[in-house]
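Missing here: one protein chain of the complex. Every other protein chain is in place.
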Amino acid sequence: MAQYILRLAMLWSLCVLMLVASGSLSAHAQNAVLKLALDWYPNANHLGLFIAQEKGYFRQANLDVTLYTPVDPSTVLQTVGSGTDDFGISYQPDVLLARAQGVPVVSVAGLVPHPLNSVIALKSSGIIRPRDLVGKKVGYPAIPTNEPLLGTMLKTDGARGLQDVEMINVGFDLVPALISRRVDAVVGAYWTHESIVLENQGHPVHIMRVEEWGVPDYYELVLVTNESTIKNKPDIITRFLRALRRGYEDAAQAPQAGVDILLKSTKAEVDEKIERPGAALLAPLWKTDKTPFGMQDAAKWESFTRWMQANGQLASPVKAEDAFTNRFHGGN
Amino acid sequence: MSTPDRAPAAQPAMAPRATPYTGRLRRLTGHWGPAALIVLGLLGIWESYVRLWAVPKWLLPAPSVIAMTLIGSRALLLDHTLVTLLEVVVGFGLSLLCGVLLACGIATSQTLERALYPFVIASQMVPIIVIAPLLLIWVGYGLTPKIIVVALTAFFPIVVNMADGLKSADPDAVNLLRTMGASRWQIFVKVQVPTSLPFLFSGLRVAMAVSVIGAVIGEWVGSSQGLGYLMIRSKPQFLTERVFAAIVMLSVMGVALFVLVGIIEQHVIPWWHNEQRQRSLK
Partner (left out) sequence: MKQVSSNAPDEVLRDAKVRVEGVSKYMLQDGKPFAVLQDVNLYANAGEIVSLIGPSGCGKSTLLNIMAGLEQPSSGTLYLHGHRAEQRLGMVGYMQQKDLLLPWRNVLDNVILGLELRGISRRLARARALALMEQFGLKGFETAYPYALSGGMRQRAAFLRTILPEQEVFLLDEPFGALDALNRAQIHEWLLGLWETLHKTIVLVTHDVDEAIFLSDRVYVMTSRPGRVQLVQGINLPRPRRLEMVTTAPFVAFKTQLLAALRQEPAAAARDGKQ
């Protein structure tokens, strides 16, 4: 009995020692451990991130980054706002909605500088402009922003607005809803994703881009962090953005090589037939000649905030300049 | 010799009691008191936590904030609650009808049992979250797919419990009726069905609880009305207090329906509870 206790005590001490040792080791490593919540399952939009991971850009910046997709992607801004995640990928409209509710998230980089959200209809339906949707059914994924987007598009094209169409919440299954003809068009579908899925299945589509129909240009995807990280760990953000920039520059130069890396590094199901054409469509958006990748256009933030305010989407007034910052893009 | 006009003295073990309508309030508080206390205690802890740690409203709203939302948005909440309630009630009713019929078939015919039981089990194993979006495509986006989802979730407990109940009839009672020349049908109606009722109600209570969940899941994947829809619309707008308010309405609805089933049970099979009470006293 005494022997047994002695052995147990030795084992226990060993464990404690190892724990302490590993703890101190990691402290000496100086690698900051970061968690980044993706907005959706890994896809072509995230190419730069996965490239930076795979090619060691994060490591070189002394960052240990974990990329993951939350079980419920709609919680990204909440987890980032509460500090559970250090970074997150989200959408400009959502950032503004969050700030209106007091969620302390700030966009530090724009990943996709134009809307990917669009209205998509089957070519066979003959719908080519928003006006053609009058009296028809439009499916959407229960994300409220889609309603004012469509409303503005309709009004710009001479219709009265949302009251002219029947909005049907079809969840995230936009493609089946359109193919089954239960709806005549869908909004909330990406012209870099759902359109490809539909064409791959043999359904040619017509795309209406929101920014062509009266909606101010905005960032589809942004990198967000919380205000306390900005205050307490600005250095980390700068390093992160540097590595991110390198990743997306590589992605812009060689998107298909980036897709190879994406396929290799994620265990999640990545459909090559969608992501390869998607990456090809996105690459031109990542190419930047004048500003470093990720720098945000203040005018885009201003105009879009005003548009959201005018459409009554913001619960409380939001100052556009508080919602984003370019502070961390200095240096190379 | 004259026939005795009186049998030996009647000695009942316990005369039947009338329901005490006096002291009903005492019974009510005695019954619900402990639960209410626990709920209040938990709410108090929750409120204190949010205030002391300054938890933001969009992350975890305090009970006081949720209460204000319940009052402030009551018209909106009520509208959506009624829609979900309709889905639950209609779906449950559909399940009850089909379930009882199927259970009668399964209990009376071995061939039917062997043929149909695997499907009954399958209906429970297929995850609703997978079936629901498919239903939307097959059936459309109105209330019908939600009703079907509710019916599917409620189906299993109703069928299994009722079938078990029908089969658990006292064989001696069945033999008694046989000696009195009863037909199969008479035995079914006069012995098997009454025996199955306590089992059925047990299944109904479970089915009612899962029906509410089924309705919400049905709404999550595609709907334009209902508490589930309200929840998924409120989340992107960071109106977490509204999500919680919807949850409160769901809970109230679920509990109310559950209690309703219990009340109906009391009226349909009053003898069951009296007998149970009698047994526990002996």
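First chain written, first letter: the chains are A and B, and each begins at residue 1.
To be clear about the criterion, a contact is a pair of C-beta atoms (placed from the backbone, for glycine too) under 8 Å apart; a residue touches a chain by one contact, two chains touch by 3 or more.
Only a predicted model underlies this, so the values are computations on that prediction, with no experimental measurement involved.
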Problem set entry | Contact list for the unshown chain, restricted to visible chains | B
Problem set entry | Sole residue of B:A35, B:M125 or B:M180 that reaches the chain not shown, by the stated touch rule | B:M180
Problem set entry | Among B:G93, B:G140 or B:P194, residue touching the chain not depicted | B:P194
For this session: Since one chain isn't shown, list which residues of chain B touch it in the complete complex.
Result: 1-16, 170, 172-173, 175-182, 186, 190-191, 194, 197, 269, 271-272, 274-275, 278-279
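Please note the rule applied: only the chains that are shown with their structure count from here on.
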Exercise. Taking the complex as given, what residues does chain B use to touch chain A?
Worked result: 56-59, 133, 136-137, 140-141, 220-224, 229, 232-233, 235-239
Exercise. Which of the residues in chain A come into contact with chain B in the complex?
Worked result: 74, 77-78, 81-82, 94, 97-98, 100-103, 142-145, 167-171, 173, 176-177, 180, 182, 315
